[in-house]
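Every protein chain of the complex appears in place save one, which is left out.
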Amino acid sequence: MATFLGINLFGLFGQLLVGLINGSFYALLSLGLAIIFGLLKIINFAQGALYMLGAFFAWMALNYMGINYWAALLFVPLAVGFLGILMERFLLRPIANEDHLYSLLLTFGLALILQGAFTHLYGSSGLSYAIPEQLKGGNRLPFMYLPNYRAWIILASIVVCAGTWYMIEKTKLGAYLRAGTENPQLMQAFGINVPLIVTLTFGFGVGLAGFAGVMAAPVYSVSPDMGSNMLIVVFAIVVIGGMGSIGGAILTGLGMGVVEGLTKYFYPEASTTVIFAVMVIVLLTKPAGLFGKEA
Amino acid sequence: MKPMKKSLLTAAVATAFAVSGAQAAGISDDKVKIGVLADMGGVYSDICGKGCVTAVEMAVEDFGGTVLGKPIEIVSADDQNKADIGSAKVREWVESEGVDAVNGLVASSVTGAVTKVLTDNKKIALISTSASHAFTTKACSPYNAHWTYNVVALANGTVKPMLDAGKKKWFFITADYAFGHALEKVATGVINSNGGEVVGAVRAPLGTTDFSSYVLQAQSSGADVVALANAGADFVNSLKTAAEFGLTETADVAGLLVFTHNAKALDPNIAGGMKLTTGFYWDMDDETRAWSKRFKERHGTIPAMGQAGAYSMTMHYLNAIKEAGTDDADAVMAVMKKNKPNDFFARNAELRADGRMVHDMYQVRIKKADERSNEDDIFAIEQVIPGDVAFGPMMDQCNFTAKK
Partner (left out) sequence: MKISKSAVALVALGLVAPFVLYPVFVMKVLCFALFACAFNLLLGYVGLLSFGHAAFLGTGGYITGYMMMEAGLTPELGILCGTGAAAALGAVYGKLAVKREGIYFAMVTLALAQLAFFVYLQAPFTGGEDGMQGVPRGHLFGLIDLSDNMNMYYFVFAIFLFGFWVVNRTIHSPFGQILKAIRENEPRAISLGYNVNDYKWAAFVISSALAGLAGSTKTLVFQLASLTDAHWHMSGEVVLMTLLGGMGTIFGPIVGAGAVVTIQNYLSGGELGNYIHIIMGLIFVICVLAFRSGIVGEFQKFMKKNFS
């Protein structure tokens, strides 16, 4: 086996790849958060709960309605996004002009309600969701066995993230979006329905969480607390990337997955903490985050 | 040597009786009150929780609802798996509500804190679902009765047969908290003393979502057996990942603590064939089936081992009060240790002087999909492990009856 300085290199490659897979989830979730914060200035603490909801919806669709994985991948994000739209319209809009602190607290409360409700309905030991037939099995790489579904996670996540980034940063629609949130009065005067844009953006950001939830269902256990475990990590990633920076969130998500993967190799006990250590260091040296603009 | 020790023991029991009998005959505050403390809504709620409350209720009803002419009451509370919440609740129970014994008890951290409060107040702890062996070793107390199983029985029951079958190189994926550490330590002891070798171990934080990194490390270690020293969702997730990455094809994966509902939640294609140790299985014989059927009618699911244990020890406790003629903890405990528990749960059983309830344990195999006749048909019993083999000898300093 190849070794370097006493480190098993093959093992290390394996860890890097596995880190990248986890990073794909982080990227999807932090992208949703970054869009919602960057464009709407709403700190959505319910993003983790909505990710959990996505996984549960996929499970319910399969078990109650016989809707398979591929259909769920399309419908569940729409359903979660629709819930997000209701949330924005009826809960967040009334407090849109208050301190951002309140949106954080409101969504924190919503997250508690969702988590409590699903614990009550389904217990907390977790449900299992089978890997779709087409993606079973895997390939033996020189340094590890890569299950097909894990490869699919990386691929799907990169496509969705890159597509979203392109849409917001490079298209006309994205330009309206950015302008509409930066200077709502002016855009309103131009005849653009700004409240509608805000609602749809929120729905989209939340839909991404639903999408990540469906992606996660076959590999992680579908359980009510899967979101809260993920949430503060994803928050840290958004802050490290620079709040509101779309590209920053994607790159940092992938990068932090890798950092975490390496930590799991060298010092596993610290794997849940390393991201916060990085966050402290980044915020003290680059206050606006790695990719953020100084306010 | 041996007979002398025994006669000493009997003498001690007799004295204890005489003393306590004289001091406190009768039932304190005219009722016997049993508290049931468990995680009611969190990660461990399915293995004890409301099911333990149901089991205790069933025991009290079967007993007749009264003992020595006084009513038996039950109170229950949610400890949320937090030692501070649990110990505060139990303190309130004994100080202001006249609770005589606390049943349930799941997370070892909570049980540790609660048994201290109970011992200080001379009240009995009936431990149903905790895994740590501390309550009958380094943290032992004359007021602890530890019923269903513990980490020692799990290690002896699961690890030793695999070593005997020639699986010598072991790798641990351990939950990074007290329970996981204890399980790993005890299992390592069994491995080392039976000619095996531990080639590596990783400690995964509690509630880890992604185990793929640890599975890869286990894979590259070249171990014959990868032991999962974790529980609940951690166990399910780590096993699923092991199957996904093909680890189950190159090595044996051994779950050290698996509850029926965990096994039920897993895909039979992944979990089928795995061997593990349990203190109870509902479908063992007519007696267990009869009780489990009643339990399922009330609670909706088949009983977990700790829930069956909760019933068994409540019965034993109430019978002891009846015989002792008092609910005084010292007197009741003496009778509990003198009389051998014997019911659908406790087979060839004895409550040892150290508070450990020693009974038959079972090595079981998770059934494959085609072996299952219904959704509750999960385990096949492979062999019965006699209590003294499973639980091992007692530590001298915990022999309370002899010390007195």
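Read from first to last, the chains carry the letters A and B; within each, the first residue is number 1.
We take it that contacts are C-beta pairs under 8 Å (C-beta built on N, C-alpha and C of every residue); 3 or more make two chains touch, one makes a residue touch a chain.
In this text, all values refer to a predicted model and were calculated from it rather than measured experimentally.
The chain not shown here is touched by just one of A:22, A:44 or A:115, and that residue is A:115. On the side of subunit A, touch with the chain left out of the figure occurs at residues 43, 91, 94-95, 98, 100-102, 104-106, 108-117, 119-120, 232, 235-236, 239, 243, 269-270, 272-273, 276-277, 279-280, 283-284, 287. Panel shows subunit B; residues 40-41, 75-80, 82-85, 87-89, 91-92, 95-96, 108-109, 112-113, 116, 177-179, 206 of it touch the chain omitted from the view.
Please note the rule applied: only the chains that are shown with their structure count from here on.
Listed in rising order, the residues of subunit B touching subunit A in the complex are 41-43, 45-46, 176, 202-205, 207-210, 212-214, 216-217, 219-220, 232-233, 236-237, 240-241, 244-246, 261-262, 265-267. Of all residues in subunit A, those touching subunit B in their complex are 8, 10-11, 14-15, 18-19, 21-22, 116, 119-120, 123-128, 130-131, 138, 144-145, 147, 149-150, 219-221, 223, 225-226, 229-230, 261, 264-265, 268-269, 271-272.
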